[in-house]
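With one protein chain removed, the remaining protein chains of the complex are shown where they sit.
Labels A, B and C are assigned to the chains in the order they are written; within every chain, residues are numbered from 1.
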Amino acid sequence: MVGEGILKGLAETARNFFGSYVSKDRLTTVQYPEQREPQIEATRDFPFLVYDGADWQQGMRCVACQICEKECPPKCIFIEKSKDKKPDAFGKMQIYPATFNIDISVCMSCQICVEVCPFDAIKMDVEYHQSSDDRFGALLLNKQRLSKSNEYYNAIHPTEASAVDAQRAEELAKLEAKAKAAAEVKAAAEAKAAADANPALNASPQQPAGDPQ
Amino acid sequence: MTHLALMTQHLDQIFVLTSHWLLSYLPIALQPLCSAILSVAAIIIAFATLFALTTLLERKGLGRMQNRYGPNRVGPCGLFQPLADGVKSLTKEDIVPIRADRAVHFMAPVLLVAASFMGYAVLPIGRNMVMVDMNAGVLFFFAIGSLMELAVFMAGWSSRSKYSLLGAMRAIAQMISYEVPLVLASVVVLMQAGSLSTVAIVNMQATYSGIWPHWFVFTPWGFAGFALFMIAATAESNRSPFDLPEGESEIIAGYYTEYSGFKFALFFLGEYIGMFATSGMAITLFLGGWSAPFSFLTWIPSYFWFFAKLLTIISVFIWIRGTLPRLRMDQLMNLAWQFMLPMTLLNLLTTGIWHFMLPGFLRWIVCSTMVIVPCILLGSGLKYKKKFQIRTYHFSQ
Amino acid sequence: MNLEAIKSEVEANVPGCRLELIANPSPSCQHSLLLDAEHASAVALYLRDTPNLRFDFCSNITGIDWPGKEVSQKIKVRKLVDGVEQEVEETRITTIPGSLEVVYHLYSVEKKHGPIVLRMRTKDRDAGVHLPSFTPIWRSAELQEREIFDLFGVLFDGHPDLRRLLMWDEFQDYPMRRDYVDPDDYEYEPTAHDEVLQRAQQHLSQANPAQLSEGEEAR
Partner (left out) sequence: MSTATLAAASLNLEPANESGMDQLLEIAMGPQHPSTHGVFRMNVVLDGERVVRLKPVFGYLHRNHEKIAENETYLGSMPYTDRLDYMCPLTNNWAYALAVEKLAGIQVPERAEYLRVITGELTRLQNHTCLIGFLMQDMGASGTPLMYAFRQREIILDLFEALTGARMMCNYMRFGGCRVDLPAGWLDQAKKVVADFPRFLDEYERLLVSNEILMDRTQDVGVLSKELAISAGISGPMARASGVDYDIRKVDHYSIYDRFNFRVPLGSHGDVYDRFMVRVLEMRESVSILQQALRDIPEGPIVDPKTKIRGFRPKPGEAYGRIEGPKGELGFYLVSDGSPNPYRYRVRPPSLINLTILEDLCLGRNVADIVVILGSIDIVMGEVDR
């Protein structure tokens, strides 16, 4: 009979019409500014730089190795190395980026920079309110705007961040153990040297010159 | 009891009485003119409001059918959305193609709106609520209705755009083809009513046996006539699934491709007003105009019933639009000339037989058969010719 | 399916054709046959129509640009140096002429085997860039050969409609060639800071100011 399929279709749309008033499955719209979808943990958009502690300049993990700059497919990262060095989280003296810019009008959120970073310094953000009326200035993120704390990283990607933290803590512990062992060895050697030399001359042990920056 | 009856009567006639009261302050010589102006203003305001409401209803209804909210940001429940749309279309740039015929390009939407409003002159919106009780009302309505074709063609031709031209050609072919079944489907009512006056036709239907009204749709020929009329009316008002003249996915927007801003909005208005007018005519001819569906509901004002019926028909239009894809031009023509036309002619014959047979059960059976059997035959004939079917598929391995 | 067998079969059945087996050292082991241009159509037809081969599905056609290379080799030459014949090392520069290569990947829908990889090479990269078109044999070559013509500049003889596919008709160069340089009037999209912005500015400053204002007006 002609019209049967049409009637079936009409029944289907009618079902959806009424269904949208009763069923949450049918009416899936989220009323955006008032309601928000729950954040999916893996979500990513643009990269940011992680720093430890409270001071973003002091705690910046990035050591300006420029691997991400090289590997970035659309070449949106611009790094200039610093002339001086600062100690990193492990106490080692490292170069830090004098400039670190990401042009997010070019960035395509592929997160290859995150994958290649050996220092866990660059991670993906979830901040999507990036619209601006300044095409160049506002979309070129500088070091300061890129820096976000480790706590923030823990808040947006808890699973990933806790794994990173655990790994870093382990590394730190290893380093500390090593340093301790080295210190012990050194102390023993010094003690031996002191015992060998004249005890009167060795009253004040030498201090390392210059404060760590 | 009589008090209550008087009150309902007054409520029913409130617009008529107000108009009379207002006019009584004017000198006699001015009264006919002012009466006309008053009614025109009333109709324009009422139907323009209905248009605004319908655009909202359509968007919300379609939205719900598609599992979304529809407009809900401007005002409570999106009620002011039509207002926002109006402001938007007024503030948009009015672009006229450089090689277009500017005068005709401007006149087309104006003519369309004017023509679509003129049909309301003969539509009885409520008891005693008709602008002109013309004794050739139905004829006048269809004559004015064909003006819309002119407007559409003017729009398509003057734009000097290929898509507009294609759209206009489609529109002309479609509107002329469907005018024939539209008029023929309404002839059955004229045969039965014996009058071309819309007021007389409604008055004939506004009587009751028991609680049931004497609407023409409750007869076999009336039902068939109504169905045919509505299909033709859908096509006349370019509604889905017959929206080929403006088939968006094919020819951008058809004849109004080159219109923007307020002229575009006028086209929109004209289309909807035209749709209300043809739906109003269907109500007048088949659904008893302003009469209540049951005799015990006559206390509700007559104009309420008219608008209730109109909104119901509009909802069905929206429902169909939300469901069906568009026909192709040749299929549309096939439907008009191979199905609609024979059916309307047969319906004329059925009405004649109905008229001359004695009232009773036999008359019902004979006339129903005369309508249903050809409908099925013609339908399956169309189906057979096209050989379309639900197919079965095989799988490899 | 053995490429050697196919090669000898084709050579036996298509008189005069010269096929060369090009080995592929990668783990994919997709070795290929190099056709000569004169007999390519005959070979292709044979591959398509022979019942046991039936390579009726030409899946992928693409070009590769091999620019001419200068290879410097150190060779030992016997030479008279100061009247004494000595063995002297000398660098000799040999120029390997460049060519454009077209690669075809054929499969068989009927027999469900494949792929067989065919290649053809042009004589050089400038004038002798003619190759026979396979469009009459496999319709799927139509757009792909147009693309190769567009991007590499290989002229396919016998193609029914050899126009540029992706670039516009007035475009001059062949972008996929290795020695292609971006034209100066390229519409540089200014980005915040890299050389693109500089190039854009440079281009705009070089452009005739009168032309520039005209362009602005036209826009």
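The rule is short, and it goes like this: a contact is a pair of C-beta atoms (placed from the backbone, for glycine too) under 8 Å apart; a residue touches a chain by one contact, two chains touch by 3 or more.
Note that this is a predicted model, so its numbers are computed, not measured.
For the chain that is not shown, the touched chains among those present are A, B, C, taking the whole complex. Touch with the chain that is not drawn comes from one residue among B:137, B:222 or B:247, which is B:247. Of the candidate positions B:23, B:40, B:62 or B:77, contact with the hidden chain is made by B:62.
Of the candidate positions C:98, C:158 or C:175, contact with the unshown chain belongs to C:175.
Within the complete assembly, residues 62, 65-68, 162-163, 165-166, 170, 240-241, 243-244, 247-252, 321-331, 383, 386-391, 393-397 of subunit B touch the chain that is not shown. Interface with the hidden chain, as seen from subunit C, comprises residues 24-28, 30, 56-60, 62, 64-65, 103, 105, 109, 112, 115, 117, 138-140, 142-144, 147, 151, 163-170, 175-176, 180. With the whole complex as reference, residues 2-6, 8-9, 11-13, 16, 26, 28, 40-44, 67, 71, 73, 108-112, 115-116, 124, 159 of subunit A touch the missing chain.
Just so it is clear, only the chains that are shown with their structure count from here on.
For the pair subunit A and subunit B, there is no chain touching both partners.
Between subunit B and subunit C, the centres computed from C-alpha atoms are 64 Å apart. Once the centre of each chain is set as its mean CA position, subunit A and subunit C turn out to be 44 Å apart.
Multi-chain contact residues of subunit B (touching two or more other chains): none found. Multi-chain contact residues of subunit C, defined as those touching 2 or more other chains: none present.
On subunit A, the positions that touch subunit B within their shared complex are 1-3, 6, 9-10, 12-14, 16-17, 19-21, 26-29, 31. Those residues of subunit B that touch subunit A in the shared complex are 61, 64-69, 72, 319-320, 322-324, 376, 379-380, 382-383.
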